[in-house]
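Presented below is the structure to which this report refers.
Only one protein chain is missing; all other protein chains are in place.
Labels for the chains are A and B, by order of writing; each one numbers its residues from 1.
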Amino acid sequence: MALSTTRRGSSYLFLIPAFVLYSLFVVYPLFTGLTYSVFSWKGTLRDTFVGFANYAGLLTESFRDQLLPALGHNFLLFAGTMLVQNTLGLAFALALSRVRRGKRALQTMFALPYLVNPLVIGYLWTLLLSPTFGPVNSLLRGVGLEGLAMPWLGDPATALPTVIVITTWQWVGFPMLLFSAALGGIPQEYAEAARTDGATSWQVFRRITLPLLRPAMATITILSFIGSMNTFALVYALGGSNGAPAGATDVLGLLFYRAAFASGDVNALGTSSALAVFMFTFIFGSTLLLERVLRRRT
Amino acid sequence: MRLAPVAAAIVLSVAACAPSSPSTPAQSQDKVTLSVWGWGPEENYDKMFAAYEKLNPGVDVDARSFTTATEYDTILSTGLAGDSGPDLAWLRAGANLQPLVEAGRLLPLETSDVPGLKDYDEGVLRSAKGDKDGKVYGVPFAVQTLQVIYNKKIFADHGITPPRTWDDMIAAAEKLKANKIVPFAFGGKDDWMLPIVASIFGTATWGGDTFLDDVKAKRKTFTDPAFVEGIDQLNKLKPYFPDDVAGVSYTDAQILFSSGKAAMFPGGLWELNFFAENAKGVELGVFTPPAPKGGQGMMPGFTDGSYGISAKTRHKAEALKFAAWLASKDYGQLFTDTLSIFSAVPGVKPTDPLLEEVSTTFDKQGATYFMNEFAYGNPSSQTVFSKSLQEMLLGRITAEQAAEQLDKSVATWL
Partner (left out) sequence: MRTLWIKLLLWGYAVFSMAPLVVMVLSSFRPTSEIFDEPIGLPTGSAFDNYAKAWTEASFSTYVVNSVIVVVSAVLLGAVVSLLAAYPLGRRRFGGRGLLTAYFISGMTLPAHLGVLPLFYLLESMGLVDSLLGLILVYAAGSIPFNVFVLTAFFRQLPYELDEAASLDGAGPLATFWHVMLPLVRPAIATVIVFQFVPLWNDFFYPLVLMRDESKLTLPVGLTHFFGEFQNDWGTLFAGLVMTTIPLVVLFVLATRQIVAGLTAGMNR
């Protein structure tokens, strides 16, 4: 009894520094920000308590017309990230586990784009993909793929897939490193034992490697979900605050940014805070749900 | 419960290691420092304000420049709300000024303190007024005009002169296109450019300020055939824009023009400075597109911003005196000569010949840029309409539908 009490007490002691720092500089401002949503605002001056009026504002037609497509694009980004970025990350991790020479160099090169400022990345890729000057299109024309030379970021049909490709380019090092690490943690004997029993390499992968990668997959899925739902800097740099072209790359983060900082609306703080509450509830709820589902299976 | 004292202790210790005097730089007793926030290159302001410091030895004007991006609005609104803000600041025009006015962050300016204000053109001054109380909150500093900038050499090489009629302009564009030169360098990817270009080619068609006044008075709406026809000019000119125009960025368009691959650039007067620096070999000219149905075109323009005084300033008298200088011809002349932009101060004549030409045209054919007058709401009508125009250029909706979307958005706040 005595032992467990001191242990319990000391657990809290360990938590205090992080708790104070985090509560003071993250939770308190954010929570205060959330309470802003039930007031009407005159610029940065709090006006009157309005209950749920700001939330009702989110449901008006003009706002809804932007909110729903933006949310849809967030989900498409998540799906794209899972399908392209994380699958590729796994493939690279598997491939790298068979390579001896140049492994570190390859890993570094794959992960390097992550280091570049998202604003710079947007700037660079806009230049590369420009329909007038971009080298990507002149390259495609040069090798006879005339049909593929198109305004990748300027056509609503290709803009979002292009964003997914660029996101993958930037982030693929992350799942790759996590999967590499997870693969490194799987004892070689398992696979060898299976192989001596006559299992094909696909069977080894399917039956042994994949199940053992589940914890890593859960972590990556959750981080990808949060990342896709909160994405801002890259889409802002690629398509501006309105999600050009024609809103094809509009996401919740941009919508919040416009509502809070770029509308010139006197009540911008009220409206944007209500939107943030909605986003937080939705994203946090979904994350908890996702975590439940994913962790239960492992 | 036991966490509270610990938290308080940490807060205190953190506060203790903070620097004791937050932000005011050390200054001598008798000299007053006025801090001014704005956007744009800082050196220019230091140069201009030095003239004031010479006239007023007791005052030190400290200019501080932030980025041109939207962040300036956040920086300014937090700065003015707290105690570390400036004495004077550049304010946005029109809609974006209102949050500061309504929060009471700014000092209303009276003509008794700033006499120069009474000579200002009403249209210019309106952009610095509170929408609700009608008081003036800033000294407007710049007027921007929107027009077509052209490459004189390319025009001469192809025997083209600035068009007198709409048909002239189309014929010139045809000729350029046949010679593999992009007639109009215009990028529709950065959507803030779309209403600007729409107004350059369309303002004459919908009838300038008369139409805007009618919309404000609810006698007409944006679904009016004249407005639809006005923005439809963009569709008609589409063959003379770069290919895939909705995917071409603003900078691409600038490069097309500065590298001589395009002959004309529809845009704001501020582009002249850009091209003067980056298209050194290119001799620049400007014209206003003629009205499609005959007659002279209209040159839209808007007030860019103004100098306001913080309600919290500790040097009210000095700030007002400085504001009075900012509204004077002396400053106006200094401004236009230093920056090659129009000063908003009435009666100031630019020395640059090209600017002077624009100035003369604007005096005769000027109109109000429609979008700045209708940039209210959340989502802002400007955002909504920029997107609609982009969809129109992509061929996904018609000019009628784009106009309807603007009308619907404007109806939410007008």
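Just so we're on the same page, a contact is a pair of C-beta atoms (placed from the backbone, for glycine too) under 8 Å apart; a residue touches a chain by one contact, two chains touch by 3 or more.
These figures come from a predicted structure and were not determined experimentally.
Participant: Looking at A:L58, A:L71 or A:L96, which residue reaches the missing chain?
Facilitator: A:L96
Participant: Tell me which stretches of subunit B touch the chain missing from the display.
Facilitator: 11, 14-15, 17-20, 22-23, 39-41, 64, 66-69, 71, 74-75, 78-79, 81-84, 251, 255, 258-259, 274, 277-278
Participant: Of the residues in subunit A, which ones touch the absent chain?
Facilitator: 6-8, 10-12, 14-15, 17-19, 21-22, 24-30, 32-34, 36, 44, 92, 95-96, 98-99, 104, 106-121, 124-125, 127-128, 130, 133-135, 169, 172, 177-178, 180-182, 184-186, 212-213, 215-216, 219, 226, 229-230, 232, 253, 256-257, 260-261, 269, 272-273, 276, 279-280, 283-284, 287-288
Definition applied: only the chains that are shown with their structure count from here on.
Participant: Quick check: in the complex, which residue numbers of subunit B touch subunit A?
Facilitator: The contact residues of subunit B facing subunit A are 3, 6-7, 10-11, 70-71, 73-74, 77-78, 80-81, 92, 94-96, 98-105, 188-192, 242-244, 246-249, 252, 255-256, 375-380, 383-384, 386-387, 390-391, 394, 396, 408-409, 412.
Participant: Which positions of subunit A touch subunit B when the two form their complex?
Facilitator: Contacts found on subunit A: 16, 19-21, 23-24, 42-45, 57, 60-63, 66, 126, 130-133, 150-156, 239-242, 244-247, 258-259, 261-268, 271.
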